[in-house]
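Below is one structure, written out as structure tokens; the observations come after it.
What you see is part of a larger complex, with each chain still in position.
Naming follows writing order (A and B), and every chain is counted from residue 1.
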Amino acid sequence: MTQLVPIKMITIIALDSLQNRLILDLKNCGISGYTISEVEGEGLYEQHFTDWEGRNIRIETLVSAEEKVVGIMEMLNQNYFEKYGVIAFVTTIEVLRKDHFD
Amino acid sequence: MTQLVPIKMITIIALDSLQNRLILDLKNCGISGYTISEVEGEGLYEQHFTDWEGRNIRIETLVSAEEKVVGIMEMLNQNYFEKYGVIAFVTTIEVLRKDHFD
């Protein structure tokens, strides 16, 4: 029988110049995979409308261990949120029980 | 201690020709930021499979005030849903308490 179990997706919006550094820091937090896509926008930095320089990226990674989610959000908070205006949020999603994302 | 609090993300799928008008209407509803990415697809208009002309866009904006979410969905309903086949949906996400998206 198909059974869905909840895990977390962390989404990060950042200037694309931060990509390599963010991926390295995420790997050090124990992620096992991610996707990156290009986005444009306004309001990233300081949550006000500003002109963005360069391209921006959205990084998404699936994490099943709750403590890993907290560890990643704390790492982002310490290193990226205020200094670089990075935005991150957590979405609860469901996967088949057979999948493992840690 | 890291504490996550729920807010809302509104996602809008629309023909890219509507971009400027949608962004203006969203700003008038009080949003403080958004991202845009390009998508392709079928089934936008009338929720049936049709050929799309032009590029399509996905707009995402984070909103913490519940009444603002309702205001944006009502604005989209009145001005875009039936006339332009725009699709919009709301996702509950979690951010660090320190963030403010209104």
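In this text, a residue touches a chain if its C-beta (ideal position, glycine included) is under 8 Å from a C-beta of that chain, and two chains touch if they have at least 3 such contacts.
As the structure is a prediction and not an experimental result, all values here were calculated from the model.
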Full count of same-sequence chains in the assembly - 2 placed in this view: 3
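Note that only the chains that are shown with their structure count from here on.
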Rotation angle superposing chain A onto its copy chain B by C-alpha atoms, nearest 5 degrees: 120
Chain B - residues contacting chain A, complex: 2, 4, 7, 9, 27, 31-37, 62, 91-96, 98-101
Complex interface listing, chain A residues touching chain B: 11, 13, 37-44, 47-49, 56, 58, 70, 73-74, 77, 81, 87-92
